[in-house]
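Note that one protein chain of the assembly has been removed; the remaining protein chains are unaltered in position.
Labels run A, B and C following the written order; every chain starts at residue 1.
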Amino acid sequence: MSVETPQAQAPQSPESPVEQPQPSRWGGALREMMASNATVIVFAIVGALLMAAVLIAAANSEVQRTAGYIFARPSDFFSAVWNSVSSAYSSLFRGAVYDPQANTFARQFKPITETLTAATPLIFAGLGLGVGFRSGIFNIGAQGQVILGAVVSAFFGFAFSLPLGLHLLVAVLGGALAGGLWAGIAGFLKARFGANEVIVTIMLNSIAGFLMSYLLTTQAFMRPGSNNPVSQRVYDTAMFPSLMGDNFRLHWGFILALVAAYGVWWLMERSTLGFKFRAVGFNPDAARTAGIKVERMYLYVMLLAGGLAGMGGVSQTLGTEGVLQEGVAGNIGFDAITVALLGRSKPVGIIGAAILFGALRAGSPLMQTASGTPIDIVQVVQALVVLLIAAPPLVRAIFRLPVPVKENAA
Amino acid sequence: GDAPETENTTSPTNDPSATQTTDDAPAVDFLGCMVSDFGGFDDNSFNETSYSGLERAKSELSIQIASAESTDAGQYTTNVDSMVQQGCDLVFNVGFNLADATLTAAQNNTESHFALIDSALSDPETFEPITLDNVKPLLYNTHEAAFLAGYVAAGTTKTGTVATFGGQPYPSVTIFMDGFVDGVAKYNEDKGTDVKVLGWDKEAQSGSMTETFDEIPKGKELTEQFISQGADIIMPVAGPVGEGAMAAAIEHEGVYVIGVDTDAFDKYTQYQDILLTSVLKAMDLSVFDTVRSAKDGMWDPTPYVGTLENGGVGIASYHNLEDAVSAEVREEVENLRAEIIAGNLKVESPSASPVN
Amino acid sequence: MKLELRGITKRFGNFTANDSIDLVVEPGQVHALLGENGAGKSTLMNVIYGLYDPDGGEILLDDEPVNFAGPGDAMAAGIGMVHQHFMLVPVFTVAENVILGYEPTGKTGIINLKEARRRVKEISDRFGFNIDPDAYIEDLPVGAQQRVEIIKALSRDARILILDEPTAVLTPQETDELIEIMRQLKASGTSIVFITHKLREVKAVADKITVIRRGKIVGSADPTASETELASAMVGRAVNLGVEKALPTLGEVRLAVSDLTLLSDQGVPLLDRVNFEVRSGEILAVAGVQGNGQTELTETILGAHPKANGSIVLDDKELLGRSIRQVLDAGLGFVPEDRSTDGMIAEFTIEENLILDQHDKSPYAKRGGLDLAYIQKTTEQYIEQFDVRTQSSKALGKQLSGGNQQKVVLARELSRPLRLFIASQPTRGLDVGSIEFIHKRIVQERDHGTAVIIVSTELDEVVNLADRIAVMYEGGIIGIVPGDTPRDVLGLMMAGLRYEEAQAQALAHPTEITGDESSDNTLGGAL
Partner (left out) sequence: MSTATALPTSSKAYEGNVQLPISWRGTITYVIIGLLSILGFGLGSPAGSESRFLLSTSRDAVQIAPLMIPARMTAIILGLAILALAAYAAHNAVNRRKAGVWLPALVGILGILAFLVWSGAGKSESVPIPLLLSQGLVFAVPLAFGAMAGLINERVGVINIAIEGQLLAGAFAAAVVATLAGNAYVALLFAPIAGGLVAVLLALFSIKYRVNQIVVGVVLNVLVVGITSYLFSTVLKDNKATLNTPPGLPRIEIPLLADIPVIGSVLFNQNILVYLMFIGVFLLQFLLFRSRWGLRLRSVGEHPKAADTVGIKVNRTRWINVIVGGAVAGLGGASFTIAAAIGFGKDMTAGKGYIALAAMILGRWNPNGALAAAILFGFAEALRGTLSIIGTPVPTHFLAMLPYLATIFAVAGLVGKVRAPAAEGVPYVK
């Protein structure tokens, strides 16, 4: 399977010549702003929220009830629609960014930290996938790698007592290594036998899930005296320190994710190894002719990608949750595919996309509970947001935004 | 008619589903909430049954309700927390998976009340059972009821082989299977028969699992395999996947299915002729009762344990298959029930909660 | 059919590729289009063929204005086109490619393969092509693929045939055959637009010549004009069509290849006991019809076929069994045959392409990181030195024209001290100006004492550059002959004859173009 080369479609606006006839300075500036990427993203989110509003309203029982006599008293209907939509979105905002209704200052700002907390594993896993995509490897296996990272880091976290600092280090490295080796299986099979990494990683995802379920039924993982498939709590010495005090769940894993993003940026843009990765990703034939060992690069890329995805699991067990249980990896590995591709496989883009996903995730409980929007509709809203952000031409068409100069050259 | 709108913006009354109450009874100022585990409220199993208890409380006690479904483990904490933020008077958390989240939330919000379904609290460090004044565990000796079902199955099988399978090897699943196996063993012991149970080995705590609660056809395929091994009564403990077992059974003459959690007879109308009985786990009842006491100001954190005695667990009637079960077996089941209630007969399962 | 263009303009963004072009192709005329790389020839043809919408102007067929929504319309109107970059599906058979788009089917939609084969055979026989309808395109040598393209166009009864650089990949014999076909078509009334960079061919077949530069028509010429005149009209300056080179100063034996054998996965020999030596300061040209082992020979020396047998000794060091990395480090400079797949990375910038095989070596890299400032500085030097036409060193490889891409590859490979330099098809598809430059650089490298191997199907190039010529046939070297061996002898050797036989036969039947030792190949000729 070939992945669209991310660089090829990256916007190339900076050097666009300004030979356009300029009606007025302000008109030109406005036009330029409306054509910019940031504007498109804003409009994409607005557009998605508008579309989703229809669903939210339709799912609302009050709206359904008033629709029954819409012709008799349309105002009831419209106010019901307005109520349902505005309460859904205000609660999404309150859950993901800032909650003016909360009673303490810390509580008011907690939502944005929750967003960042939820974004952390996505940044890690997205970075891993991004490295793979840019190196021509379509790794669908982040989910399995996240699971392995979670399993091993949690195990190191509760099975051993080690001094503060060292314990965290060992557990983190253990998790990253486990994710890396798990991905390394696919890398090795691809390098050695030419086995398609898409199949192998899909299969390894399922196998990792079963492996975790199995381990959670063993005495080594379960809590003494309990039969529940929930592991013991990770010792505090192995937990990421909280970033903003005990009232917030945001932990140092987030900072580590940002550091990893910088590291990946440096690796891919500045280092000789990253140069090799990119060369292999764009054109393995030319890379081989230039003396780069392509197969070995596949292995390295998978080890690295798996290590990063494994860190996604680590940040769950050693940062956010503190235990290993079914579903601790959630959907991180699959969401990360979208995060990585939405972020065009570049670290900054991945951080942005991960925060978007984090916000949608952090906002969804309040959206469910405070506005009664079913969780399934919340998922649909998320899907719409992603689709529209990924389709700037559609957004431009809907909102009649100007097309940037470069694009009509195609 | 129109429902009166409360103009209170700080309380969660802008929640339309919460404010919407029956026309004749004004809403009571009590907010009952529930957080599901990752199965969601449509799991055909404990989440769903528990939620129906809350819904009943809404309609019969006129309380307001709110709920949050979790789609994965990462949402337990946030969902419970967001319930607390909503000002819930009582939060039900469904399933052992939410035990940690419940403990943390309860310790941080001592004024809020919680109920934890299917699990007790234990100290995460020392693993000792602990109790909190604001958490009420709701537990079920499901194995007692499953024991009776196993006995019925053993007494009814014509082939001498019965079977059970689970969705995942969780304690809340295997507790059914343990009881079932013991029930059959009891029958064999009493009658000197050799009825065999396929699909679960209680000693080894291992057996047949579909490994999914979603993929219904898997239940059908596994059941066909049991049938080909001679089984004629099957108890699936796999949520929606149980429907697959019924779909397989109905294709074979004389093969029956035993439902779990609630009376399958009411839910699966097209399979009423092959539903032998159901192992009931009345979470709806205990949820409803817990809400009622709490609403009436009689909060009591003592763990509730559903037993045959208090009707928290039980087996359903045989409905259309009354005749398939011999009168003798029916009577013996009643006796066994009495013995268990009286404490003369101990039914055990490693998956039973350590509280009792 | 008569084709007329009036004021055709085509823009890509702000760039005008065709600027008000007027052109008339009379029925039964062979109209040659000349122009340097990137002049806008292919663009113009794509406009005629309906692939591009023109931004201005109109197209007339037999004096009727036409409007094509797509190539389907153009084909229906009787226009056929052989594209510069083959438009063949590699995993299809010849027959499938030929019928694609107008398949012979019954009501069921099932393809009548017999009819499909018949169509191929009919044209193939008419022009003596010898093409197997059931062969897969990817298995065919490029010359055969070219013929498939022509069959494709002709099988639809094209009245106007556009041939965009059809000879770039053909051997001299094949070119002769193609020119003969063009004559036949012309005789039957087909109009032909013929694009090529090889002036010799233009003179041999064209009735009229139009020269395009930077998207505009800059003039027309008669076939009688000299090649030098045509060349300078194309490029806009005087061009030296020959190669200025002194006698070689031969040094020690640099490269010794002995008994080199390579088997395919099926056990068929791709290289069959190849033996030769190259000395320092010498250019050995390897000639041969494509598919006779030249590619494998260069790739094996590079280290891409570790399973080969025999020995490759460079400076007393055995290369066989070493990795490509090690071979490059031993002092090999390598220009691969296909620059777009093997030579450069289209999505990399010029800077990145220029350090492709040296990126982790000292001046470019420090402690695992790239020294970007240094890389940019050197790249700019090379752009200057090799006259790469680009706006910036940060331009992507794919934004360069073919000639400029080739210059980047050469700049990279020649930018370090070499012991051996191997270049395959170094000037394929390039205009005369670029060829002149590249040849000069290769000779310079030889004069620095490097051993040089040039692989080319272009006999002009072989003859111009070579000190000695090795002719390959069916995986082996059929003879190593002096650099001044006549073209027709080489051509015959490429068909499998030994040197003596070839000499004898060449005397008996001189061929047309290949034998035409054009006199106006003046050294340093200026207008």
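We adopt the following convention: a contact is a pair of C-beta atoms (placed from the backbone, for glycine too) under 8 Å apart; a residue touches a chain by one contact, two chains touch by 3 or more.
All figures in this text were calculated on a predicted structure; none of them were measured in a lab.
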item: Which displayed chains the hidden chain touches across the whole complex; value: A, B, C
item: Which residue of B:35, B:216 or B:340 touches the chain not shown here; value: B:216
item: Which residue of A:40, A:127, A:172 or A:200 touches the chain not shown here; value: A:200
item: Among B:29, B:60, B:201 or B:296, residue touching the chain not depicted; value: B:201
item: Which residue of A:46, A:102 or A:211 touches the chain not shown here; value: A:211
item: Absent-chain interface as seen on subunit C, which is shown; value: 49, 51-52, 70-73, 75-76, 81, 83, 86-92, 96-97, 99-103, 105, 108-111, 113, 139-142, 152, 261, 263-270, 272-273, 290-293, 295-296, 299, 304, 307, 309, 336-338, 341-342, 474-475
item: Missing-partner contacts on subunit A, residue numbers; value: 1-4, 59, 138, 140, 189, 192-196, 198-200, 202-204, 206-207, 210-211, 213-214, 217, 285, 288-289, 334, 337-338, 341-342, 374, 376-380, 382-384, 386-387, 390-391, 393-394, 410
item: Touching residues on subunit B - with respect to the absent chain; value: 40-42, 44, 163, 169, 196, 198-199, 201, 206-209, 211-212, 214-217, 220-222, 224-229, 240, 243-244, 247-248, 250, 252, 267-270
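The rule we apply is simple: only the chains that are shown with their structure count from here on.
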item: Length of the line joining the C-alpha centres of subunit A and subunit B, rounded to whole Å; value: 35
item: Approximate Å spacing (C-alpha centroids) for the pair subunit A, subunit C; value: 47
item: Rounded Å distance between subunit B and subunit C, as computed from the means of their C-alpha atoms; value: 76
item: Contacts with two or more other chains, residues of subunit A listed in rising order; value: none
item: Subunit C, residues touching no fewer than two other chains; value: none
item: Subunit A-facing residues of subunit B, complex; value: 2, 9-10, 12, 14-18, 20, 33, 38, 40, 66-69, 71-75, 77-79, 81-83, 85-86, 96-97, 99-100, 119, 122, 124-125, 127, 168-171, 174, 211, 350-351, 354
item: Residue numbers on subunit C that touch subunit A, as the complex places them; value: 12-14, 302, 304, 323-325, 327-329, 334, 336, 341-348, 352, 356-357, 359-360, 365, 368-370, 372
item: Touching residues (chain side subunit A, partner subunit B) in the complex; value: 60-62, 65, 76, 80, 83-84, 87, 95, 101-102, 107, 114, 118, 210, 213, 217, 223-230, 232-233, 249, 316, 320-323, 325-331, 361-362, 364-366, 368-372, 374-375, 379
